[in-house]
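One chain of protein is taken out of this complex; the other chains stay put.
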Amino acid sequence: MAVLVKKVELSLLDRSYVWPIAKGMVITLRHFLKQITTPTNKRFTIQYPDMKKPMPAGYRGLHELKRFEDGAIKCVACFMCQEACPARCISIEAEEFSELNFTQGFEEKRPSVFKIDMLRCIYCGMCEEACPKDAIWLRGEYELAAYDRLSLNYGKWDLMNTYAGLDGKLQVGPAQESPATASRPVSA
Amino acid sequence: MFLIFALITILGALAMFQQKNVIVAGLCLVLTFFGVAGLFLVLANPVAAALQIIVYSGAIMVLVLFTIMLLNSHEEEPAIKARPIQRWVGALLIAIFGAFAFRIVAGSKALAAVNDKALPVEGMNLNRVGEELFANHLLGFEIIGLLLLAAMVGAVALTKKEL
Partner (left out) sequence: METLAHLTGMSVVTIWTLLKVLLVFGFIMAVAPPYTWVERRGSAMMQDRIGPNRALLFGKWQILGLGHALADGIKFFFKEDIVPPHATKRLFWLAPLLAFVPALMGFAIIPFGRSFVYQGSMYHLSLLDPGNGMGMLYPLAIGAVAVYGILVAAWSSNNKWSILGGMRSSAQMVSYEIGLSLAVIAVFMKVGGYDPADIIKDQMAVGWFVWRQPLGFLVFFTCMFAESNRLPFDFAEGEAEIVAGFHTEFGSMKFGLLGLAEYAHMITASGLITTLYFGGWSVPFMPDAPVLLTILAFMVKLLFFMWVFVWVRWTLPRFRYDQLMFLGWKVMLPLSMANLIFNAWLMSRGG
């Protein structure tokens, strides 16, 4: 069955074109005036490198390795995340340590190496789910690009410090653990 | 001034005949029209100059070039060798026409007026053209209008298959 397209009958006013054109001009003028009077930071367009959209709370971007208040790492190197990771991008090496710290309790194990290959990671958040200590979570940072593959192999201190800088907290630890830390600008 | 414009006119016309390329020849003809318009300006007749440019270079030559472009774009016509007799006849005709044109110009009242320094040179303007056209030459004007109308109707009748 064919679809009957009803032909739109234009009124005389519409067929004269003058009035519809005037209407159209008014519409564009309205948009123009509205846009030109809106300050730049309130326009629809987000001028990306200068302005950034705040990410929603549940956004899964770059991981952060959480710390205690005194700056010590929360991770206990239990390898749960490494096991849970479907992309197998996390590699952990554990080490013993025996400093007694009352905020942490009596943990005796911590990661000496905690690497996430960001090129492999699929940002699924399974590590976050698997972690028994809430020591890893995925946050809003999404500018993950580099000129070579190695610098996207994020180490322990990268993961701990990236957000510390953003949150205005103290960055603790050797800053030059990997070249990535130095080359990646922490945008404000 | 006169020499410049006359040279433009004549050189444009000569270049037009020399060109093998039809479009370039057409552009040379436009140049000639400009020269003629300049000559009108020298004769204190800016109206004729403006009309020359509007009508000839602006409308007619555009249409001619349009048609040429529609028909063949870039073919250059091979020059046809003229026979000696054609050349002689051509030269003769040019001489005859030149003589007649010279006689007409030399015998015209306008030239006498130009030579007569007592008459003030009055620039032509559109108002005078209009008065002349509608007061003194109304019949001719109407007949030309009718003729053009007939030509237009004829052209439409020729080109349209079903009317």
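Worth pointing out:
In this document, chain identifiers A and B correspond to the written order of the chains, with residue numbering beginning at 1 in each.
Here, a residue touches a chain if its C-beta (ideal position, glycine included) is under 8 Å from a C-beta of that chain, and two chains touch if they have at least 3 such contacts.
What you are looking at is a predicted structure, and each value in this text was computed from that prediction instead of being measured.
One of B:10, B:54, B:91 or B:104 touches the chain omitted from the figure, and that residue is B:54. In the complete complex, the hidden chain is touched by one of B:63, B:133 or B:146, namely B:63. Counting over the whole complex, subunit B has residues 21, 23-24, 27, 30, 44-47, 49-51, 53-54, 57-59, 62-63, 65-66, 69-70, 73-74, 123-127 touching the chain that is not drawn. Not every partner is drawn; the one left out touches subunit A at residues 18, 21, 24-25, 27-29, 31-32, 34-36, 40, 43-45, 47.
By our rule, only the chains that are shown with their structure count from here on.
Computed from the mean C-alpha positions, the centre of subunit A lies at a distance of 76 Å from the centre of subunit B.
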